[in-house]
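Only a single protein chain was left out; the remaining protein chains are all shown in position.
Lettered A, B and C in written order, each chain numbered from 1.
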């Protein structure tokens, strides 16, 4: 039977009739929200599913951080699967091992919570709220594991819904709606975009930007990559970021440089689109700009300096002389031209060894290397004084890497990387590690 | 290690490089397709996932019916879950009953086949191929149950992907691309659309049509409803279908008649959109056409005549006199005016009783009644000589029903139907069943 | 001062306020329409210009043919320029010959009628009504010259408005709205499109269709050309029109055949788009389909048979033998294989001479030849049994011509044609006229 309140609410929604797209009337308590969730899951919820889902989404969006945590806690605690039913189904399966008992077992494991999230998705804005939920869950999981069951359901559902087959590939340019462009400014994770002026530079005619979108998530890029068209492979990042300088693009550019790739949705962490995006961009450019012959990144080496100072410097097999070690120890040595000159060679050499030989388990130690080699790229070059911003010096003594994507080698590079752990690199890099 | 052929194929795809959007070169054998499926599932498939998925989809689309059956058989037999792993996980869970073992158990139940289908979806046209697979599976299941495990995976994935939150609501009119309109002609299931001329009549200014689409399934309506705007509730279908007659629409129409609702995708059977669509159409019309005050269907009674002749006629409590029974037994009695006159009253009465009182389990016997009452409608009227086509006479002696949707009553009607099994009907209908 | 009626009408429009987009309330007499026209031209019309224009357009669209003629007559008679003012301005100009008096003279010649038409264009649907007016005027001018002044204004304004810079180039395909496609069926002027099925054939993957649109004239193509992609230049039209036969398009097609070009708007006669359209289609295909190397028409010779029978047969220099003349005189000789065989050579020869040497003034006698040579094409070939439909036999004994467009020669061909009257033709054609 319906509680008095619930009757009232359903009556209210009923009277609102078709107007469920309008603004909510009042703020609900967590207890009420839980009741709405239960109604939504019950057969009673069928007629007013979208209206109830809308109540939940609106309520969630207006909750304080503490209330949101409370709501996630309710999802975790009160809408889990029925352990007893699972046990029974498991026992039955162990006896019969037939398809029917397997089906019942699988069904018993599909939690009411997962059903509830599927129905929350009915509401306009539902998917955005669900992504936000996962963002909060992931943040909380760093401290506490209690949201793990909720995370399992969220990951399963979001992975299914953000299947690459549903993503839309779009070029971002100066004709893109401002509502999307402001997201590009906000989400750029590699080289900050200061303001609209800086953004406009990045969308000038010698540049491009490509993104994946999901059709249900309006104006929200999932991931985007920024591309510069240059003559030859770019070896330094500052000229690409410098607002003043616009390379005369035309018959001269022959290379596409992927100089920044950013995941935009924290709540979709671990649901990988990067590899698909890079390949689709290569496809797109090959078709639209036949004059572009070379595809390469200009990538940071985020952990190099920390690794060097913590793990490498004092190794017995370190290639540094004592003098070099002393120079490396000086604060702000990068500001000194002579020191830079002296350290260029050994640092570049160490960096090449770091990228190619240093491992984390079976895989390269550096996460950017793992990503691009996993996609079928090869290490083409290591560039000195490539990112001379404070940040660049801090993370890698200003060194950057070109990972080169050669369409004809992508699959074979990937194969040997995956099967044999082989790191593909150019002859230039080879010389550095010999 | 890769087989020689596989090496060759990966090399070929690799050489094709970015051009995976182009046409396939050759026809693969089922054995080869199976190998491609295995490669796609393996780590080797990561770099060329989309290309391999494309091979499978293209191959499937060019297969003969027999080959397609063979392919579905491979999916069913060779890509099922690992029963041993499930057993182990089930045993472990029964011991610990903790989240981790539950997660492992759930994971063991998620079949390689499901993963494979998820990856087939990467390809352009993947989703259409998967829907086609389910269509074939459902057809085969009528004879043979061996595809049940495949059906379970397909249903689970398609239900997830066709979540109502991802569907796009669109009005269909004469400005709609011809590629969609020809689907409307093809998929219309209730009152056949003879040709483009007839379609144009159905899209004239006193009519409308609304559909759900999925963003990844271009030009394919999932479900659509056809609406006529009339003065008062329409009681007969022929005037609505008659090409010649165009009702002067303007200040006079006050009623929206839903006179045909068709599911377009056989492969999505059981993934229900109808209730959502009707409600969204009511919402849309309320907002755009405030002069429309009444929403009603003009619906067939598909099983009435068969039920009457088979189940009712010879019941002891049958209301028919012997004379009436004799008349009903005559072939083509409907062609005789006097007989029609004589039978009008008893048949209408029996029909009202059929709709309101006849049950299949707890629910109404008539499937159309079940659908609309489950959506919150009420039985408003039973109409004599409402569908005088051969088909109409054959299925229900020409009787049709109006199910009325009153926005303010939808939720409460639905509630009493679901909770108490209460059938809502008008006072006019009430008189007939007394 | 406003007449009572006019006051009433303006009050009504004023009360209608913003709702000038709604339907008109009543039918106006021609006298009333004339008054509305006068009000529109007066300063009083400024505030309600769009509303008054809408009245005129709606009234015009609902007039009978006779009333429309009356309306055009009013435009012609009552809204002409002020002859006295022109005379004064002419006299003044002849005295001063300065810019100011020239300006006044030009202004005196710009008729109130032209201003009125400019303001009628304010209304939604205005441009379509104006095109319809010119269609009626052109039809009437065949009998009677009294509409010449109105025609002069209409031609001047429509030429200005349909400047090529404002036209939109669009590809027509199966995704085009049905409302446009039904116009293609209706307007096709060269080879009739029987029904939607036939249209679909013409939009299959080995075909294309391109059109110019004007942004203010929704869903109305101005001119369109139909293209078939073939292997080598097509020499016969029936295989292109045959519904059953779909050429496997793919790597094989290397030629674009323009097999039909139709002007869609009778009311825009003499405002030429054809040359622009063909060039833009060549541009478009060159860019999108680099495999297409050759561009050619397969064109009718509409006046050949009539010319031959009337002007040529009995010329002294006729090449026909008496036997051939006798054969040509027989009814239905085309049905006889032997006769065809015998006449093939002389007819083809005469046709070549007709196309290349027969003149109307300085220009080729054949209108299709004039059009394509004026665009920079050359006569590539004359094809026997190329259009074996009744119509084809009737107009040209089944002969058709290929006019070839070679991008690199278009300008020079055109130059020598315009300057020296040179007809460009291939060596094959050369042999026929020697």
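We adopt the following convention: contacts are C-beta pairs under 8 Å (C-beta built on N, C-alpha and C of every residue); 3 or more make two chains touch, one makes a residue touch a chain.
Since the structure is predicted, the reported quantities are computational estimates derived from the model, not experimental observations.
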| item | value |
| --- | --- |
| Interface partners of the hidden chain - shown chains only, full complex considered | A, C |
| Residue among C:68, C:262, C:286 or C:389 that touches the chain left out of view | C:286 |
| Listed residues C:221, C:267, C:300 or C:376, member touching the removed chain | C:376 |
| Residue numbers in chain A that touch the chain omitted from display | 23, 174-179, 181-182, 195-196, 200, 219, 250 |
| Chain C, residues in touch with the chain not shown (by the definition above) | 10-11, 13-15, 17-18, 20-21, 43-44, 46-50, 81, 83, 86-87, 90-91, 93-94, 97, 99, 102-103, 105-106, 109, 118, 121-123, 126-127, 148-149, 152, 157, 160-161, 163-166, 168, 215-216, 275-276, 279, 282-283, 286-287, 374-376, 407-415, 418-419 |
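Everything that follows uses one rule, which is that only the chains that are shown with their structure count from here on.
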| item | value |
| --- | --- |
| Category of the chain touch graph - line, ring, star, complete, other | line |
| Most centrally placed chain, judged by C-alpha centres | B |
| Chain whose mean Cα position lies farthest from chain A | C |
| Where chain A and chain C are represented by their mean Cα positions, the distance between them in whole Å | 56 |
| Approximate Å spacing (C-alpha centroids) for the pair chain A, chain B | 37 |
| Length of the line joining the C-alpha centres of chain B and chain C, rounded to whole Å | 48 |
| Chain B: positions in contact with at least two other chains | none |
